[in-house]
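Let me give you the structure first, and then I'll get to my questions.
Rest of the complex left out; these chains stay put.
As written, the chain order gives the labels A and B, with residue 1 at the start of each chain.
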Amino acid sequence: MILYTLDMIGVAVFAVSGALAAGRKHLDLLGVMVIAVVTALGGGTLRDVLLDRSPVFWVQQPDYLIVAISAGLLTVIYTAFFKPPQRSLLIADACGLALFSLSGAQIAEAARLHGLIVILMGACSGVAGGLIRDVLLVEIPIILKRGNIYATAAIAGIALYLALQKMGIPNSGSMLVGMGTIVSLRLAAIMWGLSLPVYRLRDQE
Amino acid sequence: MILYTLDMIGVAVFAVSGALAAGRKHLDLLGVMVIAVVTALGGGTLRDVLLDRSPVFWVQQPDYLIVAISAGLLTVIYTAFFKPPQRSLLIADACGLALFSLSGAQIAEAARLHGLIVILMGACSGVAGGLIRDVLLVEIPIILKRGNIYATAAIAGIALYLALQKMGIPNSGSMLVGMGTIVSLRLAAIMWGLSLPVYRLRDQE
């Protein structure tokens, strides 16, 4: 029940961040809704398609879709009157990332997949929605670019969660530590502008 | 049988519109064919993947693929000699949209899915082919941008179809009304330049 509530909060937060990103691209109202929904549900959808879970989660439980559309609509209405609260959104986004990454990892774990696949599927759940959003908006996906430790935070958190579990720590404990790691890595990266080194090929000089 | 013929006409029309869009991007012949096929079959493919219908429709019935490739080739040959008939193409495209949207919605309906999912899957069938085409051609998808009531028309038509059915009107009747709604909304939008309001975020000023 708590997990369900947290999951819905994650969907709503990602829908808001999608709607805001769309708002910088002069889309019409429907386009904004499409981007909000894709950002919120895209990661989990890609995970479900790759794992061949049938059908994808929001087809079975339309609540997810309803929450994403509502959050997108509220964002449009809210930002018509007020400035979006950038700082609290970043924190909410970090929590959404942590939540989606670990719930995605647990789904892959339940299917008894290899640890590397569990990490990948978890990161995919957390990150692919934003990636598809950027592709639709014709921008190099931000998670590939400067990164600011986004997907990296997800990978680190999931790996720690798996390691703790192997050491015998109970599921709820290792999950909390994993999520805490993701949130704090993300927030630290934002505060101090941490990022991975950029790879530059020097064959053109 | 009539539905099958209509469906094939839809595929052909969408393949033509894809080939024409590719013709403005200096692709080679194979690239044009790829874009024609993706535009014609992409929407239904995404629907089948999301609903986990196995395998996707054109893998089972290669006729669809043959029609799409032929229509693309004929477009290339035709436009080498003549100007494309823009106006009749727009009308044909509106019919293709209406057809694909309602046949997609009926597939989701047959799987006894939630009404919201039925609308989404129908709209996806009608619209996603053009969306993938634009992504491959590195343009912000036109259905997200100015819209001209494209996906909106699909959504309105499917919703009306579902509402009429709930009111007890027989399937064929409500389907005709739904398709008529989509075609007339589209053509009205083109004639009078109707569009949804654009959402502009004002946090940068």
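The rule we apply is simple: a residue touches a chain if its C-beta (ideal position, glycine included) is under 8 Å from a C-beta of that chain, and two chains touch if they have at least 3 such contacts.
All figures in this text were calculated on a predicted structure; none of them were measured in a lab.
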Legend entry - With 2 copies placed, total copies in this complex: 3
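Criterion: only the chains that are shown with their structure count from here on.
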Inset, instruction - Using just the Cα atoms, superpose chain A onto chain B and tell me the rotation angle to the nearest 5°. - result: 120
Inset, instruction - Could you tell me the distance, in whole angstrom, between the mean C-alpha positions of chain A and chain B? - result: 29
Inset, instruction - Show which residues of chain B lie in contact with chain A when the two form their complex. - result: 49-52, 113-114, 116-117, 120, 131, 135, 138-141, 143-147, 151-152, 155, 195-204
Legend entry - Complex contact set, residues of chain A against chain B: 20, 22-32, 34-35, 45, 49, 52, 54-56, 58-59, 62, 65-66, 76, 79, 83-84, 86, 135-138
